[in-house]
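Shown here: the complex without one of its protein chains, the others still in place.
Order of writing sets the chain letters: A, B, C and D. Residues in each chain are counted from 1.
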Amino acid sequence: MNASIPLLLPFFSALVILLGHRQLKGAAVLISVGSSIISFIACLALLAAADDKTNNQLLLPFIDVGHFHANIDVLIDKQSRGMMFIVSFIGMLVHIFSLGYMKDDEARPRFFGSLSLFMFSMTGIVLAGNLLMMFIFWELVGLSSYLLIGHWYQKASAAEACKKAFLTNRIGDFGFMIGILLLFGANNGNVNLFDLETAFKHGGPLALGSPGYNASFTTAAALCIFLGAVGKSAQFPLHVWLPDAMEGPTPVSALIHAATMVAAGVYMLVRVSFLIEASPLAAEIIAGIGCGTALLAALMATQQNDIKRVLAYSTLSQLGYMVMAVGAVAMAAKNGHDGAHAAEPGHPAMFHLYTHAFFKAMLFLGSGAVIYACHHEQDIWKMGGLRKHMPVTFWTFSIGTAALMGVPFLSGFWSKEAVLGVAFDSGCKVLFLMGAATAALTAFYMTRLLIVAFFGKPRTESAHHATEAPMVMILPLAILAIFSVISGYDVLATPLQAMKPPHVEGHQTVLVASLLALIVGVGSAIFLYRGKDKDPISIKLFANKFYFDEIYAVIVRVCQDRLAWIVTALERVFVDGLIARLPTAIVARIGAATRMLQGGHMQGYTFLLGGGVIGVVYLVVYVLPRLGH
Amino acid sequence: MSVFTIEAGLAILGLALLLVEAFKPDISRRTLGLTAIAGTVLALVLFILAPHDTASLPGFIQPWHQLDGLAIFYKGFALVITILVLWLTLECAPYLTRFTLDGKLAEMFSLPLIVCAGMMWMASARDLVTVFVALELVTISFYVLVAFARKSAFSLEAGVKYLILGALSTGVLVYGIAWIYGATGTMSFDGIAKALANPATSKTAALFGSAVLLCGLGFKVAAAPFHMWVPDVYQGAPTPVTAFLSVGSKAAGFVVLTRALDAFMSAGSIIGSEIQALLLVIGALTALLGSLPAMFQTSVKRLLAYSSISHAGYLLLALACRESARFDLSSGGVVAFYLATYLPMTVLGFLGLGIMRANGLGEDLKDFTGLAKRNPLLALLMTLSFASLAGLPLTAGFLGKLFVFLGLADHGCWGALTCAVIAAATGFYYYFKTVLAMYTTEGTDVPALSLSTATKAVAGALALAIVILGVYPKPLQGVLKADKAAVVAK
Amino acid sequence: MSVLEIIIALPLLAALAVWLGAPARAASLGATIVNLILVLYAVVQYGGKTGLAFTCSHPILENPALSFAVGADGTSLILALLTALVMLAAIWQIQDRPAIFYVSSLLIGGGALGAFLTTDVFFIYAFHELALIPTFLMIALHGRAEPAQRKAVAWKATIYLGAGSLVLLAGLVWLVLEFSGGSKLTFDLEALRNQAKLTPLPDAKQGQIFFLLLLGFGSLVSLFPFHSWAAPAYATAPTPVAMLHSGVLKKFGLYGLIRIALPLLPQGAHVEWVQHALIWMLLGNILVMGLVTIHASRLDDTLANSSVMHMGYIFLGIASGSELALKGAVILMFAHGVSIALLFGLCGRMRNQLGTLEYNKLGGLATHAPAFTVLFAFGAFASIGLPGLTNFAGEVMIFLGNFTEFKAGALTPLQWAVILALWGVVMSAVYMLRAYRSIFHGSPATGLFMIDPALSQRVPFILLAATLLVTGCCPWLLLNLMKSAL
Amino acid sequence: MITLGHYLVVSGMLFALGLAGVIARRNIIIVYMCLEMMLSAANLALVGFSRFHLVNGLPDYTAQSLVFFTITVAAAEVAVGLAIIVALFRSKQSVDVESVTKLQG
Partner (left out) sequence: MPPLLFYLLALITLGFGFMVVTGRNPVTCALSLAASFVGLAALFLSLDAYFIGVIQILVYAGAVMVLFLFIIMLLDIKTEEGKKVNFPAIVSGVFLAVLLALQVVMVSGGTDLAGKSAQTAPLALAEASAKMGKAALPTITKDLKAGELPDAKLIGFTLFDQYGFHLQVIGLLLLVGTIGVVVLSKRERSTAP
């Protein structure tokens, strides 16, 4: 099956819709949804395709200069196949969900156009056969994210949020590009993923231990590339954009800011895991950052009141998990846990990514249904008792929550086991302990959310009058709920070929720790929140997200705006002054002075004339001959 | 008919016109002017047809005159500028007559013919005596012409200044000739060159003489620091006379300078390198002193005077660069080329000024405001003239400057080149200040200004010359190329 | 007679005709449309060829050898295409203006075409100067400021550009003297190139001449620190002039460096002190001007300063000298030209309709003028360097091109510069998105009302935006024109 | 023994004297006289040189011819000059150099 269908179909859909949505009106929606469905079918077919690593399929030429080729070519292997399935599947469901959710929005065609653009870009990242192509689509998902977060651009908060998201991602891309440049330089101008892997794998010219190996370079390259993932996957310290991104319509949050785009960073890291494995230091840093993000975000989530923000911090936290897994796998590989790493048959980060995609998308869509039902009310303390009004939503939401918390036999349980397992194997106990703590916190804040929003009695009018969402919204929820349950099992893992890592079972310590975390988390949450009308605990530090936004605001003001002001002033005074105004003034002054010679007085003229004669004679007779002329 | 006959005929025509005016005072100035023009045009035609070699001259004149390429070029040049000046006089007549004796202009038509003859003789002079008498003929005629609009205080003042300073420079010139003669024992250029190639010649005396002589000639071509008279005199003199001074007199000065320098700087000359250095210094100084004060001018006529000084600077720099195997043109050829390009642009500028004066406008920058609205064609032509004076590419003015710069670079005279470049850059400023004024629309209501067909034709021809010389200079270069062979052969 | 001669002559003749009274809009539009078709024809004809094509020469002087010689290679054709496109757009978007707007646009465009399509150093230089005059006049006469202020701005620009041109002239003269070889001076670029290949100069001397040319060409391109003319000039210039000068004419300096300086002085840019100087200057462009742009509080200031800033990237390509980077530089020249012209065109429209460009007075324009917003977004995101639009291709090629020679663990100064320059990409996103946010997002500001342009008035902008998209997705279309090594 | 040098020095001093007068005096007529003095000084130098540049054992008469021309030209110059001065006096009632300072700058 040609991979160009899922790539190009959304592209044309986006193009047609964005350029002509005035004329298309309702047809735009159909085009977009239709293209997502067809893409999904194509991806299903793709699942059956064979690995194609060496001969990348050339889709489009892009840059072709001398020995350098950077083309739009695709790399089909188990990772891209699996990821394609996730992306197109959840994408399709979100498209369908949006049919209902965005029904009343006037700018619906624009929304669907942007959604198609996103599908195109995300597919591009997944299929990318080389880093440059990945970077291209990397930026494009940034654009579509920008457009979608800013869908309600009239709202100042949305306008600011989309800007923030784009700019924060830009900082990540800054690093990503440097990384690409370093690899480009080191690998003789070749950034094909497969060729890079060959170069970095055993026996390759850049591999650990080979004469061409340079530790600091490899670390630098790995960390630069990782910076890209930090931006896109919203890792500390660039995590600040993701909670704000919840300003976008909820289906967008589900698709982009939970299931797929933010996971692209993890996907990319897994793609370049050979690089991370080549640099132990980088692996440790990556694992540390992932772990730190997971814990920080979980702490912040405990004190959020906006339903979507809770989910957003939860996403952050889970992404931290995945990133930690990437680092941990590399560390474990060094420690000799050979089976843990690599590819066969799966990577724990990817495993968690897949399962997370299903249940988190489902949670977001669920929250969307809730928000929709409550007339765009997002504060959980203004909900309550929704369990009765929205039973389907409640049940699906509960399944998602359970899966996220890692309740045994749900998908999240398996994947979290895998992540904690590899953290355990990494040899760094801190990672494991922090991971377990995060798990406990996760259980805590999700239970809190469920209790406050769905149990008890309605605390506001809108919650009171909430009714179940329409079918187009329920259906995707249900489907995703099913997948949230089964995606940890071979039913799905086999066709995706990439799912369950072999050692999920068998780590006693890990199993005990995660169960313990679950029980502690759920228990304390029930204890604290059951039947409460307002938050019984208030931790300012967590509620205010560790004041990151404030600190960053100061940094931006000082390092950018104030600096810009100073530089502008200096530029005006010195550059313009020294290069332009001073010489002009000097010339003008000289001009004015020479004009004084022309005073109109004849005596002056005769004096100058006579003086000129004497001067010339002096020059010619006495000066020049001595100068050796 | 020999060239000399034509020159003499021209002078006689000048005298004849005077006589006609004296005995038939009511003859219209138009008739007089057109006769003078016709006579000069006829002279030009005859000159073109006449044989162009020294042997064709009458025997008695041959020791003093030569007809080399340079001479032929400058003679033709003198005829052309005379025709244009006569035409310009006709254009300016309506307001000039207000300032002249009894409202007459007869001498304004006859004296230029005599001046023209004088300049033509200067062009072919072989010795300093001939130079002196021809130069003085021209100078004294100009004393009269500058002060001609004697009822105008400006014209009179210009006359006085030109007179005193001119006489001073004549004194310097003669003193210089005396010392050159003393040092070399001869006054013919060939003899001087020969003597200077002789190491026995007293170098100090030769240096002193040539320096003083160059000072005297420098005055005529407006070289710094002998240029102070130029702005005052150009501004005060009647516009046609200014044009004549600026183009004709300057060209004549330069042809003499070229000949003198050919002698001073001939191969093996004991003073060649000093003179070259002097020229570089003076040339650079002239270019700068012409450009810098011009920045603040509000009188366009005075601005053109400064521009004329600055152009003299480039020409002096061109003279400093002796023959190089890499150019088709000798330094004299470059000067000639430059002057040929300088002619149409300067005359066009002055023609514009004259037309404006004749239409009741002044010569100030503010009078130029809105010219594009009054008469777009005139504005376009003036733009062309100023662009060319500034040295904008694709106009005649650029190539001349380019040759000068090329020569300087070829000789490695970086200091002088830098000064020239600064001067040229400043030039851009003041020329385009004027151009800008022409296109400015805001401000006063502007009555239209109409041109006669004949004026249009003359101005158009000049503009065309600017463009053609700017984009297709090959023919002109071909004419001047012959000269280099002669110089090299010498 | 070559098609290029027609391409050069057409706008100039049209300008003359309009000045002498031909119907301004019809004549100008007709000429530019035909011109665009002719350029496209030439582009298609050139196809994957290498070397000069469509050559034709008319000698006008024997020694020094000067000839009106036309000829085009890929680089010139790309820039000619840029000129034709921007000229058409600039002329099309003129509304209710006197004929001088058309005349000046045609003259600037014609001059630029002449500069790009002739192969004689003299004419390359001359045509550029020709185009500067109308630029100057238009800023001074029809600029968007008080008469005294716009005149001052025009003067500043003109003095800078004039001085730069003269320095450039000195450099070119030096080149001609060095490379004419034999006994004859020549201005023919091909002859000079051949001589440069036969008898290359010592590196140190190449460096000196290159630096002189860099200063000359650089001031025309607003190379830091010779840039302070650019921002006020563009902010003040009438819309078509801003479009044409920033979009097209400014590229002349870069074109000159690529076409003249680099082939004749291949080692010039690599002499250590020259390279270091260039690096400092281009970093000045990118980082200093990036910050200055961030500080701007009006759209025209932002655009003008950003245009200065982006020149730094092109210089980065030129400094590298590698095949990839140089071609990237050409692509970026094209891309920047199209995108900045688009932005200035839209900015001019905004100024006409709203009367202000202050960010704190604007807002929410997207609500009433969605098509306008989309078009602006094309320009803005192109200048940010978003993939899919041409600027990205150029920038990335420049970046990559600087890393073709690589030693792990020892980055060259240029490579460090690239890394710093990458931060500029972040900065450009900052100011562009700020601008976009304050103009189009948020709730519509009171008292400001703007509607989408009529369909016929959208055409020029759509043309430019479509160019960005097509060549952005398929930069090989342009690269195909540059098969030969630069 | 009187040498050419003596004459040259006298000539030079006369020339310098004339220059001093031209610069220092305000009366245009006197300035003009000083100019005549300078011309005569130049003539003295010429005659001196011609006397000692023997051609066939005689003074060089080409130089003396130039002196002859110079004197004639000077006479003509004086005539024209005085005419201009008269015209000036008529319009300004003054022959002071300071009366002609309108053209300047």
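What we mean here is this: contacts are C-beta pairs under 8 Å (C-beta built on N, C-alpha and C of every residue); 3 or more make two chains touch, one makes a residue touch a chain.
Please read these numbers as outputs of a predicted model, since none were measured by experiment.
Within the whole complex, touches from the chain that is not shown fall on A, B, D. Contact with the chain that does not appear here is found for just one residue of B:114, B:261, B:305 or B:365, B:114. Residues of subunit D that touch the chain left out of view are 1-27, 29-30, 32-34, 36-37, 40, 43-44, 47-52, 54, 56-59, 61-62, 64-65, 67-69, 71-80, 82-87, 89, 95-96, 98. In the full complex, subunit B makes contact with the omitted chain through residues 11, 15, 18, 25-26, 60-61, 63-64, 101-103, 107, 111, 114, 117-118, 121, 129-130, 133-134, 136-137, 140-141, 143-144, 147-148, 150, 159, 182-183, 202, 204-205, 208.
Of the residues in subunit A, those that touch the hidden partner chain are 603, 607, 610-611, 613-614, 617-618, 621.
The rule is short, and it goes like this: only the chains that are shown with their structure count from here on.
Chain nearest the geometric middle of the protein is C, using mean C-alpha positions. Just to note, of A-D and A-B, the chains joined by more C-beta pairs in contact are A-B.
With centres set at the average Cα position, the gap from subunit A to subunit B is 76 Å.
Averaging Cα coordinates per chain places subunit B and subunit C 42 Å apart.
Counting partners per residue, subunit D has 22, 31, 97, 100, 102-105 as the residues that reach two or more other chains.
For subunit A, residues that reach two or more other chains under the stated contact definition are 595, 598, 600, 602, 606, 610.
Remark: subunit C residues 19, 59-64, 66, 68, 100, 122, 125-127, 129-130, 133, 136-137, 140-141, 147, 151, 154-155, 158-159, 162-163, 166-167, 169-170, 173-174, 176-177, 180, 183-185 touch subunit B in the complex.
Across the complex, subunit D is touched by residues 595, 598-603, 606-607, 610 of subunit A. Subunit D contributes residues 19, 22-24, 26, 31, 97-98, 100-105 to its touches with subunit A in the complex.
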